[in-house]
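Down below is the structure, laid out as structure tokens.
Note that one protein chain of the assembly has been removed; the remaining protein chains are unaltered in position.
Labels for the chains are A and B, by order of writing; each one numbers its residues from 1.
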Amino acid sequence: MRGFLDTHRTGQAVALGEDQRPVPLRKHAPGLGDFIMDETVAEYIRRTVLKIPRDEIKTMLQKWGFLSEAQLQTINFHQLKDNISQDVVQLCEENSADIKQAAVLDIIYNYIYPNKRVWSVYQMNKTGEETDFFDLTDFKKKIKRRLRSALKNVTITFREYEDNAVWIRIAWGTPYTKPNQYKTSYVVYHSQTPYVFISASVLKSNLPLLCQALVVASNYHDIREMELRSHSLNSLKDIVFKRYSQNFQTYYPKPLRERDVAPETDLRIIQENKNEKERIERVNREIFGDGPQPKLEFAQYKLETMFKSDPKMDVLDKKEPFRCLVKFSSPHLLESLKSLAPAGMADAPLSPLLTCIPQKARNYFKIREKKGLFPGSFVSP
Amino acid sequence: MEEGKAYSPDGVFAHLEMLEARAHEAAVKQEETEQQEEKLARLKARAQELRFQRDELRAKVELQEKGQLGKGGVVSDPAQPSARAVLEWKIKSVEATLQVFYLTGISGKLTKRGVCFCISTAYEGTYLDSYCLDLLIKPEVQIHRHSVPVFIPLEQIAKKYLQTDIRRFLSVLSDHLNAYAGRRYQADQLQEHFSDQIEGTLQRNSLCNLLVFSYNVSSKSKTFPFKVRLLYGDLCCSLPTEVVVSCAPDAPVSLAETAAAHSDLFRRVALHKAFRSFSSADESVDGAP
């Protein structure tokens, strides 16, 4: 289902901005600015190259397409990474690279290593029902206009990928300062969907502006954070685009796959036990399906619910909620939750608070006691 | 194309081999077609049968309901077992509906709390993706979960039909999905088979209801780019409602005619088929091998 990831198009990249010209050089050394690559650009390219694993530098530079194949031939990719990066910078100087090109290289790196960032999902809403003919050119123009009118100095770079995803890299500046290329925001948007994946920069203050630009450019009315975060961008996509295995009961039920269960060593297991095991397996499959779960690393619950104890125990009878913060963490949270009941660590079915994560598309919850008829149930706002 | 050439002995064998392969292919295809026709006839008969059954059941249900209202009028049985019977009939009727749907690319299965439908899409005989919908029946019909792409206006369709007419809901949704699958398939085909003629990238959006690209048209051994903008105003349709084909102002006048002809073709024929016809036309014009 994720085949598109490997076959990304040699994307068309657009970078804009007057601010990206080597302004300081112009000021201080008029006449030289046009010939010498901005120092900060050189340093930025060097640092970006250093981030790439050595055996991938060449392919990534090829994807970048800024240096010719003949130029790439001259680089010794077996030497120290530091030296490779120097060589790359020198070639870039020959081609007089500017920040536009450097930013594209950064996008390529982040596209291949999205897991180095934390991604947050935002949801947009619209009121009308009119059919939207999303036009990428128009979208880009609106984003640029919005951000630039507010900040003047901002580097905005777009790159499109095969799955109708457009990647946007934004380096923020202010009307008086140049954009900081090291504190960038990333946005991944799939046209005509209400979801935006944002990896915000540390400069959080620009987030509202970014959100506003996205809403306007994509013809929506408002936007909100979904409380769904992960390092794995693809899993977030799987969750909100409902691409994860949901185990639908279709017309012809698939014959249950023979599962590679190790032969039961304990022959004394009584039928009842076996039945219970089968029940757990079945319930588990109904909830989680057979397919792989989307990858999340954590889930967090803020509980403000009543403490209910066994009346026999005679402990804590308070009217106030018992305040807890529960965090689950795992390299692959949903897979480990899935294996809890079969391992005897949890009831089957597992609590809906946990199994609703992909359904509700969130992994941050605040749980309060549900008011009204069902004292045993909870609600999350 | 090899027809006109002189054959070396090796070439003859190769040619024979090729002919043999072709004959085999044709035979296989014919067999397939026959099988499909047979299957179609069978399914049609089955559909007929089910429709009949459905009508019969519907009549029974109506009768039953009247009987309930009239309390002991028509129905001789006491009220209790008949309520159960009604339920059974209803279930059977739903099951029959489900089977009928299956023939149209929509299949369904009763679940504990409702029905799970699966809509399979196809474009010009090629099976494409399937999408599922898990519906809850009580207390009102609602979508429990689904795998319909997020850009398909599912919510709007549901708002219109889900409570009042599930069949309509499913058929409209199926139309949307089939049209989307068809549009996407055409764009994919174009990219896959005609990338050498396309200049730059083919720009599309998720719904594939706007395609923008340029392609080269050669005239008198010069190539001119045609800019195309295809707008699919009807989301239930896989052909564009608005086609703009433009060429550079310096292009020869004859090209303007070609552009008009192409534009007309795009409106009527699947994108990749239109391109296929251009290339065969090119071949005939230029005499290319």
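Side notes on the structure shown:
The working rule: a residue touches a chain if its C-beta (ideal position, glycine included) is under 8 Å from a C-beta of that chain, and two chains touch if they have at least 3 such contacts.
Note that contacts and distances are computed from a predicted model.
Per the UniProt record, the chain missing from the shown structure is "Centromere protein L", taken from the list "tRNA-splicing endonuclease subunit tsp-5", "Centromere protein L", "Pre-rRNA-processing protein" or "MMS19 nucleotide excision repair protein". Though it is not drawn, the left-out chain touches A in the full complex.
Looking at subunit A, the residues touching the absent chain are 301, 303, 305, 307-310, 313-318, 322-333, 335-337, 339-340, 343-347, 349-351, 353-354, 367, 376, 378.
Here is the rule we go by: only the chains that are shown with their structure count from here on.
Subunit A and subunit B have centres, each the mean of its CA atoms, that are 33 Å apart.
Taken in their complex, subunit B has these residues touching subunit A: 98, 102, 107-109, 111, 116, 118, 132, 134, 145-151, 153, 156, 200-201, 203-207, 209-210, 212, 231, 233, 235. Subunit A contributes residues 9, 11-12, 129, 131-137, 160, 164, 190-195, 240-243, 246, 248-253, 359 to its touches with subunit B in the complex.
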